[in-house]
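One protein chain is absent from this view; the other protein chains keep their places.
Up next is chain A:
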């Protein structure tokens, strides 16, 4: 992993609470990010087009278009990392947020250091792999950052790309959810397995023929996941 400071990275802060939004920009700018603030859900897409952020920090509860809908709309046009801010800390809300495309979430209240760590983790790319990987009909090209399945291009978010790359670069190796959190999300959430579960589901929907009966990424019950070449299995 690289340790360069993302001096010029842009963070779009979407929060209806003016004080919190301002406080977020103070902390983020203190860490060298460039920020832009958006207070309502309706204005997000315009701000997104104009500001072209590297990360979006999105409150779950917004007046107008709510956080979930905003997240869905951003996902339609971009794979930009989205970190959801949730006030509830309720599992259901978190899973809903991840389902519509958020890469990660933060539960209020959070520490400044945690906020920064999560944003940096989303900006940090995994060490680029040198060579293309071909695996069970899937071709992953790290240089071009593209994935094809049986010749058809598959659109993955950067996070899904990293998750897939991590699994198929070591075929048959079983990765526990904890290890995946560390390798792909870049930091340790103690016991936070729903992040992995939700994204694994989304990844399977994109690359598997039948996401209910996955043939490429197998679940090893009670342990984690492994990539198996369907042709060799």
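Here is the rule we go by: a contact is a pair of C-beta atoms (placed from the backbone, for glycine too) under 8 Å apart; a residue touches a chain by one contact, two chains touch by 3 or more; residues count from 1.
To be clear about the criterion, contacts and distances are computed from a predicted model.
Per its UniProt entry, the chain excluded from the display bears the name "Sensor histidine kinase MtrB", taken from "Cytochrome B oxidoreductase", "YdbS-like PH domain-containing protein", "Putative spermidine/putrescine transport system permease protein" or "Sensor histidine kinase MtrB".
Residue A:112 is the one among A:40, A:78 or A:112 that touches the chain missing from this view. From the set A:23, A:37, A:174 or A:198, the residue in touch with the chain omitted from the display is A:23, counting the whole complex. Touching residues on chain A toward the chain that is not drawn are 17, 19-20, 23-24, 26-27, 30, 61, 87-91, 108-112, 115, 190-191, 193-194, 222.
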